[in-house]
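Excluded from the complex is one protein chain; the other protein chains are retained at their positions.
Chains here go by letter, A and B, matching the order in which they are written, and residues are numbered from 1 within each.
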Amino acid sequence: MSLEITLFVIFALAAAVSAVMVVTRSNPVIAALFLVVNFGSLAGLFLTLHAQFIAVTEIIVYAGAIMVLFLFVIMLIKPENEQKFLAVNKKIKLTAVFLAALILVQIAYIILFANPSARLNPDLNASVQAGTIESIGTLIFTKYILPFEAAGYLLLAATIGALVLAKKKFE
Amino acid sequence: MNEFYYIIPFIILAAGILISLVIEMYFTSSEKILPWFSILTFLASGFSALFLVNNVKVVFENMLMSGGNVNFFIFIFNLGAALVTLLSIDYIKKYHTYYGEYYILLMSSVLGMSLMAGAKDLIVIFMGLEIMSVCFYALAGINRNKLKANEASLKYFLLGSFATGFLVYGMALVYGSMQNTSLEYLFLNFTKFNTNILFLAGLLFILFGLSFKIAAFPFHMWVPDVYQGSATTVSALMSTGGKAAAFSAIIVSFASVLTVVNTNVFAPYFGAIAVFSMLFGSIVAIAQTDIKRMMAYSSIAHAGYMTIGLASGNSYGVSGIIFYLAAYTFMNIGAFGIISIVEGKNDTNLTIKSYAGLANKKPILAGLLAIIMFSLAGLPPFAGFFGKYYIFIAAVKAKLTWLAIVGVISSAISVYFYIRIIVLMYFKESEEDFVIENSNTGLLSVIIAVLFVILLGIAPNSVINLISYFAK
Partner (left out) sequence: MTIPIEYYLILSGFMFLTGVVGVLTRRNAIVVFMSIELMLNSADLTFVAFSSYLGNSIGQVFVFFVMTVAAAEAAVGLAIIIAVFRNKKTVNIDEINILKW
């Protein structure tokens, strides 16, 4: 097995298992920590896809910033543990899992049927070039400048919204 | 530099947001200045959009479309938001929740809607939708000491970001299949990708995400709770601007489906959600006792009527939807406006029974509400009638007569609960005794909305001709 395949198998398994763990753990703190593992393994997968810049931002933004925010809120409100995943409403939950498995089979079927790799001819150099900070930065600040400005207004609106809702007291 | 000329409406709004931040920060009497300043911004932005309506151009590296129906949409959003602001001045005092941020969030949400209407790229749709939604999540919970408002915003937030997940996943599949995110490219090469099942699955996921925002049938469960729990003025904007923006996004992203013949692979899907939304909304609305919940179910039904236009997939359908959205915006803002005037402190007077005998207490309000209810029910000669008329004509032209018939049946059912309010107002004695506070600005806003409802009803031809000229 080449290094590429080994890395893919390790990271993919970690991502899949930690995703399931996030959904099934009854303690929210443990779920949050598994989400960090998930983000980490996703960053690894991005590296196998030659997306260096996105891999680093994934770690900094998601695992670093968003998850810290989550953990702060969990610490602040100390939610009690839920019951075990299948302890209550067993039938409904099993139905949901069953339906999701069914849809997964459908999605996998669609993906395999559409057979995207027949349409793609991956080129290693182009792929590496696409993931560099230069090409992404050039695109963001030339072609995608308008959505970039919009993102600024999105963050402004989010800041104001969060302040209004969570500020302790007004006046 | 020349391109900035075409996006003046956006620039005015964006600058307005920043200036109002400064006003809120430095002026002690911002409570008096800020609403009027934001109304000024909305009007400036809206009328500049109307002024530029003939300059159809794609600007910013194929990111944004300006002119034509896009500017028409921007005009509707801005005028609607200006009316909502006018309503809010007195409404906010009832709950003692004056936060200047309210108006800033209102302006930001309109900026998001305008971006969605003008989008020529999936990224712009996504960013516009998120700016709008993030503002709405916060606005829904703006009465933050009220448990109902907290709950409404939590529900709206969780289900809304659930829908965003579907939208993004769909966009990823579409990007992968067509190697691009430009909607122009999608429009030109639709037939090439038509057979790629991954591409169609992606479009379907995008449609799920947007159906949530238009409050169509399988994704409607948030609507009654959120409209009931959040502030009435915010519900007015959510039900009109939010819905119109999501429809405009559907119209641009499915443009090839809607205007090029023989590509409407989604017709059965649109038809099904149209039928279910119309019937479900109209039938469940009958059983409601809370007027805001009733309006919420009526909003689901109206989303169904508009979806008929999407199912018919021709330019008549598109111009019908735009006309309907304009009419619906003014009708619904008028209706929610009257609800917000009648509403007392602490969520009182919100049941349908509170409207009994309104004609004796407040004859002007009752008259205005009667006009709006006739229009919502789709009776001539008001705007609602012509909205439905154009949509049904489009369906008949697309050989979907059965869909038009279901639409007529559903509006016949809906006449019952709209007329019930008129009967209560004029022929029943008031049971509860309460005083309705006067609100001059609120009344002004409702009168303007009703004037537009009548105007669109008297002269629908000139408006529809303008819209269909651009829709082609």
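The criterion applied here is as follows: a contact is a pair of C-beta atoms (placed from the backbone, for glycine too) under 8 Å apart; a residue touches a chain by one contact, two chains touch by 3 or more.
Not measured: the values here are computed from a predicted model.
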Chain not shown: contacting residue from B:N55, B:N145 or B:T195: B:N145
Residue of B:S153, B:N196, B:S354 or B:S375 in touch with the missing chain, whole complex considered: B:S153
Touching residues (missing chain, whole complex) on chain A: 2, 4-5, 8, 12, 15-16, 19-20, 22-23, 28, 31-32, 35, 38-39, 42, 45-46, 48-51, 53-54, 57-58, 61-62, 65-66, 69-70, 73-74, 76-77, 79, 82, 85, 89, 92-93, 96-97, 100-101, 103-104, 107-108, 111-112, 115-117, 120, 122-124, 126-127, 129-131, 135-136, 139-140, 144, 147, 151, 154-155, 157-159, 161-163, 165-166
Contact set of chain B toward the excluded chain (per top definition): 122-123, 126-127, 130, 134, 137-138, 141, 144-145, 147-148, 150-155, 157-158, 161-162, 164-166, 168-169, 171-173, 175-176, 179-181, 221, 224-225, 228-229
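Please note the rule applied: only the chains that are shown with their structure count from here on.
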Contacting residues of chain B [partner chain A, same complex]: 14, 17, 60-61, 63-64, 99, 101-102, 104-105, 108-109, 111-112, 115, 121, 123-124, 127-128, 130-131, 134-135, 137-139, 141-142, 144, 153, 176-177, 196-199, 201
Sites on chain A touched by chain B in the complex: 107, 110-111, 113-114, 116, 142-147, 150-151, 153-154, 156-158, 160-165, 170
